[in-house]
Every structure is written in structure tokens, then in C-alpha cells.
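Removed: one protein chain of the complex. Kept in place: all other protein chains.
And then subunit A:
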Amino acid sequence: MTDLTDLGIAGIRDGVRDGSFSARDVADAFIVKVSQAKALNAFLVETPDHAIAAATAADTARAAGETLKPLAGVPIGMKDLFCTKGVTTTAASHILEGFTPTYESTVSQNLWDAGAGMLGKLNMDQFAMGSSNETSAFGNVISPWKRNDGNGVGGNAALAPGGSSGGSSSAVAARLCPGATGTDTGGSIRQPAAFTGISGIKPTYGRCSRWGTIAFASSLDQAGPMARDVRDCAILLEAMAGFDSKDGTSLQLDVPKWEAGLSASLAGLRVGIPKEYRVDGMPEEIEALWQKGIDWLKDAGATIVEVSLPHTKYALPAYYIIAPAEASSNLARYDGVRYGIRDLPAGSGLQDMYAATRADGFGPEVKRRIMIGTYVLSAGYYDAYYTQAQKIRTLIARDFEKAWETCDVLLTPTAPSAAFALGEKSADPIAMYLNDVFTVPSSLAGLPAMSVPGGLDKQGLPLGLQIIGKPLDEQGVLNAGLAIEQRAGFTARPEAWW
């Protein structure tokens, strides 16, 4: 019998439907894998009962001859940024330790309504701030991948799974779950997907409700799926997305049938190659993979056009004003009064309690960003920093609008390097921020974008290609991703050492 944990979302869904195996068998197989993978530190909380209850519901429905729900029998991992009723939710921060939501986030509720079950809550960078999963208050997530040059420098070093959705990427790549939720503010779905050889899509801003998702930067935060292939991403996104009256920025639109619309025939599609993404110091292998991606899309019938996005180099610094500014405001709520920890030094008053609670509860990167945000929003600096950044955001969005006059999707690398070792970049915040150089511009413009694995580098580590689409054109993004996936033939997987 095949190992059920080798199956993806579609394989599990179809197998449960046609009775090849029971949903309970699937849940049990993944629960065992999760329990044996502590070394990866991908899960903060394991919820086998939740997965088993959903599986039992699927099996009972099938036995009764009922029509099965879209994700019946599919167990998934849930990033710890999504509030889950009755299950501890911390955003990987000490300040929320012990917080047990009394409500369910819209995205997770949508998944449960579709029949999915939860294997557990996934580790992440604290409050989704980070690109390596080293800012979690509950320990680093380790990538299942290893460099193949065991004798070379850092050959056996523990590698970063990317971030902030590093628990999600590590768990999916290690086949601890067939799919997981992620959230993406400046690349937090796409960069970890690229680092671990899986697929992930950030939909158009507003497709997925933010209600019940712990906020980082509200004008940028978007949920999306991470899974092993493009079809699985389409299936999960269909379940996650949808209008929600509880989120003021939710788009009042029907959810397209993305899975049914999948087609790798790209005849007539114009693919833009932004020349500004050829950055100095980009590894040759990434340049070469980009060229391969171009050739694959041509082979699928697309035509290639060079485009210019002249404000690209300003995207990252603008992001590091806007995102921290919003974070400093959003994270003001953690004050030791309503939830999480409270630190009340003896004999002190309310203000001291706030300051002590926040000093103790937030990690160093979170404090750094709150302070940057506070600074750029403070009197005398607001216009020079924040207003200027928002104007540049307008210019970046205009760059994309102009590009859409001559192309339909854009193809770029996902990240400027393969996965790095833990500790390699944590001493230099700006070097860490540069990981998101290719993913931040589309975030600032609210555009759908996905990463698909393209191949391995010389050290045997996955590299990803990014497709960016027009607003609401997730289908175009998924289809171009599918065309690459079919031609890249990426079947590499990390050897289990954990």
C-alpha cells in the first residue's frame, strides 16, 4: 500500500471520495508523521483530535452516501497567526502565551466548513516578522533540506525554512501535512515556499478575509495556501477565499473555480520580464533558472516581452516604513490588559505595566519594527517618511499598471538566494530584509503572486520562480505556474533525517 503521506491534497480528496482509503487512515498517517518530527520544530501545538474528528465526519458522510465536502478527509496545518477556537494561538510570541481564542478566524472556519481537519498550529516568525523563522519565541523551525556538500563549509548546517511561514513550509516539504495555510505581508508565503521546494500563492489583497488573523500590517496582510503543487494550491485557495462582511477590506466577489480553470496551455499569453529584477550579486544559478523559466513558458505557447518597473529599488525601503508603521499601531493592543501575559513590577502603575509587559513579551525583531514604526509616524517625521513612502507605493502600483499594457503576467525569481543557514543573516537586519526584494513590490501593489519550485542549485537546495498577475487574475498566475511545474518536473524531496 502506498504511504498516504506521499499524497497531496487532490490525491487524498479523490482517494477518500472513491473509497481507495478512509479519511481516518489518512489522518492517522499524518498524525504519526507529525509526532515523529519534533526535530523540525514546525508545530507549536498538535491537534490530532481535530484531524480525527474531521476524518470521522468524512468517513461517516461517505458511508451514508452523502456528497462529500470539497476538502473532506484532508488534514492540514494551520499557521499560528490564525485564531482557532479553543486552541492556543500565539503568533509565536511570548506576549500572547496562553491566549486561547473564543472564536474562529474566517479563513480557518472556511476550511473546516469545507471538510478539512487540523493537524496542529504551525510555528512562524514572531507576529510574521522575519524571513528565516528565527524570531519565533518558541525556537527556530528547521528546514528538512540539507546542503549536499557535507564536507564543505556549513555542509550539515541547519537551514532556514524561510519566513515568516516557516513552520508551514517545513511541514509541507517534510510531508507532515499535505498543505498548510500561510500569510504573506511582504513575501512570507512565497519566500519560504521557494526555500523548501513547494508551491504557495498570495492572492489579490482582499480575496481572503483578515478577520481573526492576528494583524501585522493590515494594508498588506493576505492569507494564502502552501502545498506541494499548483493544483493543491488552487483547491485550498478556493476554500480559504470569499467575501466576509466582518473584514472592511474583503472583496465582495464570488470565488472563481480556480481548480476547474487550470490550463497549462498559454497560447496568446504575454509574459513580462522586468529588467530591474536583474539585481547585482544575484547568483548565476538563479539567473540561469530564470532563463529556464522563460524557455518553459515559451514552450507552453507564451510570448516574452521585456518590461520596466522603474521604482523597484524603492519598494523595499518603502515597505520598511509602511509595514512597521502599521505594525506599531496594530501591536499597541498588546498591553497586558485584555489577553496574553501581564508584567506588573511591584508597586508600579498602569503605564509601567504597559511598558514592562511589552518589553518582556515582544521579541527583539518585533520591538525593532514597532520602534521604527513609532519613529516614522512621530511628529516632525510623518510626512518625510510615512507620506513619502505611501506616495512611492502609488508609483510602484503605477509601474505595474503600465506593465499590464504590454503583458499579462510577470516572471521573476522568488528570492535572491537559496535557503541560508540559521544564524547566517540574523546579525544584520538589512541583509535579512533583502530576502524579500522580489516579493515586496507585488505586495505593495496588492497583486496575486505565487512561487513554484524550478529546480535545485549545486548544493542540492530548491530554487523558486515567481509569477505575478494582474489584480484578481489568480487564474492566470496559477496557469503559468502549472506550465512551469509541468516542464520543471521538480520531484526532489528532502531525505528524512528528523
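In this text, a contact is a pair of C-beta atoms (placed from the backbone, for glycine too) under 8 Å apart; a residue touches a chain by one contact, two chains touch by 3 or more; residues count from 1.
Simple rule for what comes next: contacts and distances are computed from a predicted model.
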Name per UniProt, for the chain absent here [options: "Nitrile hydratase beta subunit", "Acyl-CoA dehydrogenase", "Biopolymer transporter ExbD" or "Aspartyl/glutamyl-tRNA(Asn/Gln) amidotransferase subunit C"]: "Aspartyl/glutamyl-tRNA(Asn/Gln) amidotransferase subunit C"
Among A:Ala158, A:Met353 or A:Ala492, residue touching the chain not depicted: A:Met353
Contact with the hidden chain (one of A:Ile372, A:Ala418, A:Met450 or A:Ile467): A:Ile372
Touching the absent chain when the full complex is considered, from A:Gly115, A:Gly242, A:Pro256 or A:Gly340: A:Gly340
Touching the absent chain when the full complex is considered, from A:Ser20, A:Ser35, A:Thr56 or A:Thr100: A:Thr100
Candidate in contact with the missing chain, chosen from A:Thr5, A:Asn41, A:Asn140 or A:Ser328: A:Ser328
Where the missing chain touches subunit A, by residue: 98-103, 204-206, 219, 245-246, 248-249, 251-252, 311, 313-314, 317-318, 320-321, 328, 332, 335-342, 344, 348-356, 358-359, 362, 367-368, 370-372, 374-375, 378, 384-385, 387-395, 397, 429-430, 444-446, 471-472
